[in-house]
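This is the structure I want to talk about, given as structure tokens.
Complex shown without one protein chain; remaining protein chains in place.
For subunit A:
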Amino acid sequence: MIERIQRHLLTHHPLLWNTRALWVLGTNILLHLLFLLAGLGSVQPARLGDERGSAAIGTGGLVTFSILCSLLVLLVWLLFYFRNNAFRNGYRLTPGYLLREWGLIVLIVFTSLIYHESFLLGKRLRVRQFTNTERFVQEVNAAALAMAFVPDEEDDPAYFVLNNCAENGGILYNNSTNYQELADSHRNDTSVAGRQIYQESLTILRALQQPDAFSYRHYCGMPISYAWDYPGMTGADEHHARRIRWIEAGSRDSIRASLDALVNLCNRYGIRSRIHTDSLAAAVFRLPGNALWKYTPTDRFVYHEGVQQENASYLLTDDLRGVFSFIDDCLPNRRNRQDHAERLLAMGYTAFGLALLLWAWRRFSRKVFLVTLVGVLLWSILIGLMSIGSGDGSGPSVIILCLFVAFGLLGLFFLRSRENKTATGVLLLWHFLLSAAVIPLILFLCNQSYDRLRWSYNNNELWERIAQQRHPVLYWIEGHTGTLLALNFALVLLYIGLAGNRSARSWQPMPEE
């Protein structure tokens, strides 16, 4: 069967036969499916807590494994692909042959480099199966509400009496600061800032004397917060208001129900906890002013005289946050989509770089290829050294753009004059290797100008409107950098496919000496 397909490809589609595209792309589809299945199978909700729920589940080993798979597939593919080269053999090529070959190279290299993405996709799909966005919002809201009733340390700033949930947090307490020393050190400080620090320190020291210095009433922290990414997330002030209502109404049942929901969450995600909801609910009302008195460790074990003992109660809050963070990474939201797009773009550029090297190897002689690489290393070092001195990086960017143009023009000149084959090949290759960096560098320079202008207007609130009216191009570029970078990928692909191949075709029959 395989032999028959091979023979058909050989006698009908020599490009597909030579590039082994059918086989390598088939292998890639299979591997991507396997990685996707592995991703789907790698996530079990009840094990998330044990695995610390981090976004790193399976990533470390999987990345290595994925790289090994990529290397293996690419090496085996190259062994077959390098067997024949119709272009270098001087065979009569159909129009578009070189363009199609280039497209296939990019496609094969790209799909061979991103197995790990399929694993991540599988993971994301699996997470969305058991916790969709709505459920995630509910769970985060429930956890954020309940965790205020599970204080874990005596002087947790989140419970401090001077907190003001309505007005930018009030006076913030830092439990690692010695306020007595701070006050003493600023006692004679006459500066405005110094006086303010002194006054605040005294206020905090006075507040710390109160029996309810740390109280359930004052909690206005947000133990888990994703408010920007999901509609429906309850804010800190809303949670605070609700808790105050419960506390003032003495609603132990509501608090217990909230804590029960937290326990259920922990059970669902395998987060180790031992919470006595009744006693935690009762603790809220035990002291005057609802001051804190019961603390739940965040570690399961405690070491006492070298002996490990399990705490009577505990809640692994880090694990809980880790699980939510992991689920958040897997849900569809703008931030995640942007992250994925950026990662894919980075992989795309990596694949593109590799494909470009392969293209250079296939289209030009070994001598030209090696001289080009050595040259690239040399002038990369030189430009790198220059950029260390230049600070903002605009100088080296301009140099690279000038080199791109100069290499192209010189290469074209030599190509037309049919003089010096090696130098022509090297100049052309440098030009085409740099082509991928041209638009990113132009974008970089534009965005730098945009930033400079913004600071020249003191970055004021009207800047957006000013930029839109006075610098519409820069404003548009700044807002579409990601899209333009993705577009660059397609443009350079076409540029190499059309201009690059055409140049190589003219270069190949040039006399050597």
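Just so it is clear, contacts are C-beta pairs under 8 Å (C-beta built on N, C-alpha and C of every residue); 3 or more make two chains touch, one makes a residue touch a chain; residues count from 1.
In the analysis below, contacts and distances are computed from a predicted model.
Not every chain of the complex appears here, and the one that does not is recorded in UniProt as "ABC transporter domain-containing protein", selected from "Fe-S cluster assembly protein SufB", "histidine kinase", "ABC transporter domain-containing protein" or "Integral membrane protein". Checked against the full complex, the one of A:Asn84, A:Ser225 or A:Asn336 touching the unshown chain is A:Asn84.
Residue in contact with the omitted chain (choice from A:Arg4, A:Arg92 or A:Arg366): A:Arg92.
Mapped onto subunit A, contacts with the missing chain fall at residues 7, 10-12, 14, 17-18, 82-84, 86, 89-93, 418, 505-506, 508-513.
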